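Missing here: one protein chain of the complex. Every other protein chain is in place.
Our next item is chain A:
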Amino acid sequence: MDKGLISSEVERTSLPRFLAWLLPWVLILGCGIWAMKLCLGQGLFHTNMDNRFAFGLWIVLDLIIIALGAGAFFLGFLTYLMKQKEMREVLNTAVIVGFICYSGAIITLAVDIGQPIRFWYAYWHANVHSMLTEVTFCISIYLMVLAIEYIPIILRNRKLKQIPLFLVLEFNLHRIMFLFAGLGTFLSFFHQGSLGGMFGVLNGKPFAFREGFAIWPTTFFLFILSAIASGPSFIMLISMIVSKLSNKRLVSRDVLSRLGRISGILMSVYVIAKLIDTIAWIVVTAPSSGFDVAEFYRNEPFGTWVLFAELTIFGLLPATILLNRNRTRQTKWLVLGGFLTCFGIAFNRFVVTLQSQSVPVLSFDRFMIYWPTWQEWAIVGAVIAYGVILYSLSFRYLPLFPREKDLQAPRRND
């Protein structure tokens, strides 16, 4: 049965080995489901969030995975709209990773909101002025788009494609996929921005507040830029990790290097934009909100090193590495550049979410820090485990890498 589901053109590990790989992830998932049951059934007192830290680890996770999931829309955009055909080599992975990221974010949000059954109020009583409304609309519609993009990949399974109806459906869906790529690009552009805008419009939180262009604070644009910079790097890293674990070449070196260089170019634009934005914030925005910028970085662990690390170690450094054509030809540099880019974006989301709440605004308030409970960690673990399991199943039973067979052929040079 298992063998019959695996494409005849590729080789996969034995079923017992595959199940042994899945087992720890299933346990992590189970632990997270238990934590979800506690939070949904008894209340959010199981977390360490409080009236001051209204947003905690889960919002950090959401912001991170949505940024990293940007590879899905960006590679769709490159493949279908910019006609970069070679990106097809990683497009399936990008779609699945995107689907995992967005569905994972929605699962986390469902636990995070205090009244998850009322989620539909966001559509029914939508407040058009709230950035969160736009995020809700775009993310849920985009998840549907990703599901539609995922279907043709599933229908290419060895057994499923024997059914003529599915074959026709897959063929037709494939022909109109450029439409969904366009729609996905449009939706993603706005919700990636709105996630940044959510924090940038907080005029009551001078650490996060930014002046902007029309209704959009500068964080709107910075979030879009950083997401499209990290998306390709993340897809590149995933492809390399899967390649390593399965001991197979899955994507040509040329495509991996290209993904790295795309990240590098976008990362450099992002770093310049972030630098300008930071200077404007230091000189104009923060003082006009009644703050001396040094105040934001007065308390550890959020000292000045945070700003330095964001701009240099996780900004300038990966941009420099990935912009260099020679370096992107070497695996170690590619991995380092990609990792620093992805970690940097995750670090940025962490800082935006938590530091802006740690820093007191009232002059007679205290600086506070927050540490999540095991339930919060368990749910984060569950989302990661869910992603690993879904991707592993997809890798085993679906033809994800169109050039896999080709790249295994002896003496082939790319």
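Just so it is clear, contacts are C-beta pairs under 8 Å (C-beta built on N, C-alpha and C of every residue); 3 or more make two chains touch, one makes a residue touch a chain; residues count from 1.
In this text, contacts and distances are computed from a predicted model.
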Choose one: "Hydrogenase isoenzymes formation protein HypE", "ABC transporter permease subunit", "4Fe-4S dicluster domain-containing protein" or "Glycine cleavage system H protein". The correct choice is the protein name in UniProt for the chain not shown.
"4Fe-4S dicluster domain-containing protein"
Any idea which of A:A126, A:I154, A:I313 or A:I389 touches the chain not displayed?
A:A126
Tell me which of A:K3, A:R17 or A:R52 is the one touching the absent chain.
A:R52
Check the options A:R118, A:K159 or A:K244 and report the residue that touches the missing chain.
A:R118
Tell me where the left-out chain touches chain A, residue by residue.
43-45, 49-55, 112-116, 118-119, 121-122, 124-127, 129-133, 136, 198, 201-206, 287-292, 295, 357, 360-368
